[in-house]
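One protein chain is absent from this view; the other protein chains keep their places.
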């Protein structure tokens, strides 16, 4: 297995929301996550398999969108080396002393403008006696609230400049490209990157509105397709908009459910793992216009026009953007209708 | 539990296909069914939990469509009584001496023109030693071929005249209406009928093309949602067109997968049972325009325009028919897009 | 489908418990059931698909065990007719004026001493606005608490005199025997009865302690095997004793999980339906010593010695009873060990 020597783990992400109360209701009551702290306009949350103080920060803001995404380095030394590389690459924003739940972090920005952090010191979550699992390898018991997600799984960024954003993560931080979409005109429509056997901890997709630095989605892991069905039913009953799914992507072979949390950010709920990148010399797989319908859904679901056009913060989706999106959409399934 | 005293069981259905070889490949290689006999242009098939000689007849024909559907009476006496009632209702076509796998059958026609049979004597399937299950309550082992369906579950008819077709099954044959769709203009768009705790052995939906006597689909039962996913992946890989799903209807709370078999007939694969009609004084539940999107899919999937317009035999779907269909379609999910 | 004309539905059962608070915690916090009323030493509960005021009564008592089991008749007339038949059979105990959630009930006792009720008038459960489902065929939304069971499914009685108990239900109340166990010495070890396509709403098993009138278990339905796994993990984490499962019986082809609720009564959690009795002339299937291991578990699990010996109220399990039980136990799987 090949891997990054800098990045050890996806640590947490910060979501902006104009309706923090509803957003917190969504993550706690429906997805069974837990608030482990609050500070100013931010609340800190974790799922029951997340090891650290938090995997999600929900911060009140005028617009929805990504605050930042934080990566844990492979070691204290890897943090120093990573910061040096980022500074050398001209993408570094400097150190912050620490934040709730973690120590010093080096801030940096993608060419598209997404704010990232690299850190090493973290507070581990200590379950209460009542929460403690009988399994010593479990952080805590499965909660009895909602349809509880297990942990934060990956992040998907929209980029106005996909090639530069992808190159930055690959060249400066050691991510490997596992899968990609290339259209007939040579446009790279998406890239799925990881530093582990997961096909992606990070995905980057072209923003068809041309806006820079937006969020496509955060994904949380169930590891089980039945729980996607349970979740879809629960979310629908509670008035949450389901954008697509449950179904299963060909890309990364991931069973998915996409919804909008009340603040408007797209959230993916993720089912069982489809495959792992186990070959140390894995070569990126390329999806094309011919098989993109399968890439979108192995089961035949057509992804909606919003899928490549909507992101947060929300911007006007012009007809051009939709046309552009639709040009790249998988064609609808051919039904035997005259 | 209230019930029909005439009808005991859905026995089998006959599908017409212009490509019998491909249709048989579909049912045997992909769905794991078994050919138990052939006669002239017909082949007889069963799934591994079907008790009798066959539950499906595949007959070569110029067009796709329903040959006939056969119901087993509750007893020999119930067959005689049923035949008398059908004759009195002016819908009887008279007796046939029997057919492969069953004894005398009384043929009758719905007001919309669908051919039905009522019969009592049946040949039970006798498994070979190799097929025999270690479970004495199982007809045979689960096959090791394809993603094997368990048994024939229900039939869905398109009707130009839904009220008359529904009234016929209810009044003459004792079916009970369990659920129905009523549009704001009073139009009954669909009705789900049964003579058992299943919410439906028979569904009738309005044919938006105005054609009489067509088939919407036959449904086969998995009783398990994971097998719907397995099936969807297998069928897609083999080039079978998936119309919709896997997802779950609100109507009858049934997890579904709709595909077109190679002959063009729509087939439903059916997952776990959502609920049963256990109350002896159950009153029909009515779906309306307000909740029809949920009726279509609890998980939020939008059924495609073909769903109310395509049937077999295939006819031209005019713009009017599609408009009419779209008028009745659930509105798309509202996404937070300006 | 053949059926009883007297019995329409399994309505509810009453459990005795010396620890009502813990028993209620179990059913509400872990299984997601709801208390709909209390009266004296009794609390009334229902699962989210149960249609009536309650499907379970939990009553404080010195010992665990069955209070009574109640059946809903097929109609008001069927109630009168059933009461007359029971009285004629010498098993009637007379009418009670009604109870919380239902109208007049005719009480009767099995030859083994189990108390039963037959009733017609019931209070339907009316969900609050917040509980109401978007599906018109659903009683209410799936709860967000615990691993919520859907509904009360069946009851299993231990009998000192199985033949008399079985004959009573079949001859006086019209139940049909669907499956049975017969040992080489002719002893009928168990019988599975129903009045619907379910293989059982009522099971009766020999009490190897020779005690009359005890309860083996009440079963609640998930209709999904993954939820059995979720439930097993949740119950284990909360200190609930799991007797056996999740696994799948050959008998009735039912996926099962057996646990002891805090009051000591055995509860079964039930997964997906394995098969239905659809043939109107179904003949009882007989399990024997040769295939009883498969009857116990299709997957190969060996049921524990307690399975035929423990019931409520609890009695001393003598060595003789265990020996007797073990004599009837499926032999352990043969492993390739010298």
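For the reader, a short list of remarks on this structure follows.
Which chain is which? They are A, B and C, in the order written, and residues in each are numbered from 1.
In the analysis below, contacts are C-beta pairs under 8 Å (C-beta built on N, C-alpha and C of every residue); 3 or more make two chains touch, one makes a residue touch a chain.
Model, not experiment: these values are computed from the prediction.
Among B:227, B:248, B:266 or B:285, only B:227 touches the chain that is left out of the view. Considering A:65, A:111, A:213 or A:250, the position touching the chain not shown turns out to be A:250 (whole complex). Even with one chain removed from view, chain A keeps its contact list with that chain: residues 1-3, 8-10, 49, 51, 72-75, 134-138, 150, 178-179, 195-199, 223-225, 250-253, 272-275, 278-281, 285-287, 291, 294-295, 298.
Interface with the hidden chain, as seen from chain B, comprises residues 29-30, 133-134, 141-142, 144-147, 224, 226-227, 230, 233-234, 236-237. Touching the omitted chain from chain C are residues 225-226, 229, 232-233, 236, 241-243, 245-248, 255, 257, 260, 264, 294, 298-301, 304, 306, 309-310, 314, 316-317, 332-338.
Assume only the chains that are shown with their structure count from here on.
One finds 32 Å separating the Cα centroids of chain B and chain C.
Per-chain Cα centroids separate chain A from chain B by 41 Å.
Centres computed as Cα averages put chain A at a distance of 46 Å from chain C. Multi-chain contact residues, meaning those touching two or more other chains, occur in chain B at positions 225, 294, 298.
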